[in-house]
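A single protein chain has been omitted; all remaining protein chains appear in their positions.
Chain IDs A and B follow the sequence of writing; residue 1 opens each chain.
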Amino acid sequence: MANAFKDTVIRAWKSDFMWSFRRTPVAIASFVVALLLIMGAVLAPLIAPHNPFDPATLNLMNGFSAPMEPNQFTGETFWLGTDDQGRDVFSTILFGMRISLFVGFAAVAFAMTLGVTLGLIAGYVGGWVGALIMRIADVQLTFPGILVAMLIFGIAKGFTPIDQRDEMAIWVLIIAIGLSEWVQFARVVRGATMVEKNKEYVQAARLNGRRSAGIMLRHILPNVLGPVLVIATISLALAIIAEATLSFLGVGAPPTQPSLGTLIRIGQGFLFSGEWWIILFPSITLLALALSVNLLGDWLRDVLNPRLR
Amino acid sequence: MTAQSPKQAKSKNALVSVKHLTRDFDVSPPWLNRVLEGKKKAILQAVSDVSFEVAKNSVYALVGESGSGKSTIGKIVVGLLRPTSGTVEVGGVDLTHETDKTRIEETRVGIQMIFQDPYASLNPRWKVKDIIEEPVAARGRDVTGLAEKLLEQVGLSAADISKFPHEFSGGQRQRICIARALAAEPKLIVCDEPTSALDVSVQAQVLNLMSDLREEFGLTYLFISHDLTIVQHMADTIGVLYLGRLIEEAPRNELFDNPRHPYTQMLLEAAPKLDGFGREVEPPKGEIPDPINPPSGCAYHPRCPIAVERCKNERPEMKQRDKARVACFLAK
Partner (left out) sequence: MAKTVKKPVLSVKNLSVEIPTRQGILTPVDQLSFDIEQGKILGVVGESGAGKSMTGNAVIGLLDPPAHISGGEIRLKGKRIDNLEREALRKVRGKEIGMVFQDPLTSLNPLLPIGEQLTETILEHLPVNKNEAQERAIAALEEVGIPAAAQRINSYPHEFSGGMRQRVVIALALCAEPSLVIADEPTTALDVSVQAQIIALLKRLCRERGTAIMLITHDMGVIAETADEVAVMYAGRLAELGPVRNVLTSPTHPYTQGLMASTPLAAKGKKRLSQIPGAMPRLTDLPFGCAFHPRCPIAKDKCRSDPAPTIEAGGGKAACWYVNGEKS
């Protein structure tokens, strides 16, 4: 068993995929950055010096501490400074990333499930069913994603009791962002499905009495996952940015559960009064996160399917 | 060559019986183009009133050039396409009109297919074991030890079961396809150009394997090919198709020694010969016409060296002439 595992690892290491990875410094660098940021977010409760959501640990006296300088009242030092309420910026970034990444991953998962399912059906069944799905996709594309998100947000707000709105906000974000990104998945999967469905292995499965659903799931789906993985990665970067944009506009994550976008919104109020660190560090983090994921996606696309360019 | 002569194979002995088979394809431009550009609806008749019988335990070959409808017939027989009209009977069950679902399903299990492209006919993400077992597993039956046994029967190693298709060469992949076809214990295997993607030396291996398996399991092959040399080697009876119509059918030796239809004669003459050093053939006239607008009467008349007025106006029926059936007014 251990040997088999070792063989697999060795084979994977020698594969074209890993070979290309080792030869692409950009891929390595963006992988390291993305991994560090994601680890930081996941392990936030363990590594963050403060808990920004626990009012008991906050000391208003610590407000507006500059980075790496002892606070003039309490003498405490914060790496990246504090905001107006004395929250440690480094800790808020770590916890903010958790929200951003959660929303990002969940939105992509939602978009992917929806898009892949509809794309498979549109490609395999074709006919008027396929035409209808793709027309809906076309209509979806004509609305800017942010507009759709704000619309859904507005409608959802009307239906939710006030005390649950903060909680609801995250889920609305996920659905809103997911809805604006499924089209990409559906289009690519439909194209790939139409190619695969005419291959003879699918005909062999058909004449052996497999049902359409079985053929789609067991035969076609594994063969169209390559491009889906690429789009998922690039969508993740887009989803993180979309989340930040919405939160910045005030229709996203609430201040009680601040994401990177919320932090930037809070910080922009202090931009002209000299407390630059409150907005700068969350912005850099957002940039690094989106860029590294995006570059990783670009590299994946080049390796898995050069023709997707 | 095996002992039975397909000629005695009248109805009683037939495993497959195809009657007046016709299949149309709608190849019209999209509705909007038809309205805007005044284009007409276009129907392509890929198969036109084809009837033939395949005797049990024999090899029946359908030959023809592109657009002859040979692959379409194969797909209809295995059930991948429905006929527009006509019937397909396999083992006494009329697959086009039978209403008893279980009877149809039981018959379908016994009909398998080997495809042309050994690269596209195996799912690249599946292990060989799963590929071979699919015809049985898809019907929820027991597959213990099946893949191993079949792999050895087609000349591969039982140790190959957990490999993926890309680890095999073209010829080995075609063996895997054959193993998959055998898994369902079929009576009839439709072979659609099974070796045209293979090299000559590998082709010989696959053809030999197919001959061996036919004897071992008492299989019947419907063999679809454009290559007359392979057909001459493999088939007991040969049907020649032109533009969706069956134009001549004869036992193997009869067809090659005494081709009756002018098209068959042309095909045999035009095919390159291994000993044809410096042979100067009179190149055949013309090309295969557009199947959407086939010529009137006998579809071959514009290219036929012996065509008369009647060929332009009237479509010749298949008529028995000695050991052969021919669709030509002038055939002897």
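By definition in this document, a contact is a pair of C-beta atoms (placed from the backbone, for glycine too) under 8 Å apart; a residue touches a chain by one contact, two chains touch by 3 or more.
All values reported here derive from a predicted model rather than from experimental measurement.
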{"item": "Displayed chains contacting the withheld chain", "value": "B"}
{"item": "Chain not shown: contacting residue from B:65, B:130 or B:148", "value": "B:65"}
{"item": "Among B:105, B:185, B:199 or B:216, the residue in touch with the chain that has been omitted", "value": "B:199"}
{"item": "Absent-chain contact - pick from B:82, B:141 or B:273", "value": "B:273"}
{"item": "Contact set of subunit B toward the excluded chain (per top definition)", "value": "1, 65-66, 169-172, 199-205, 207-208, 211, 226, 228-230, 232-234, 266-267, 269-281, 283-284, 287-288"}
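In this text, only the chains that are shown with their structure count from here on.
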{"item": "Whole-Å gap separating subunit A and subunit B, where each centre is the average of the chain's CA atoms", "value": "52"}
{"item": "Partner subunit A, residues of subunit B touching it in the complex", "value": "75, 78-80, 105, 108-109, 111-113, 115-117, 120-126, 131, 134-135, 138-139, 177, 180, 184"}
{"item": "Complex contacts: residues of subunit A adjacent to subunit B", "value": "199-201, 203-210, 214, 219, 222-223"}
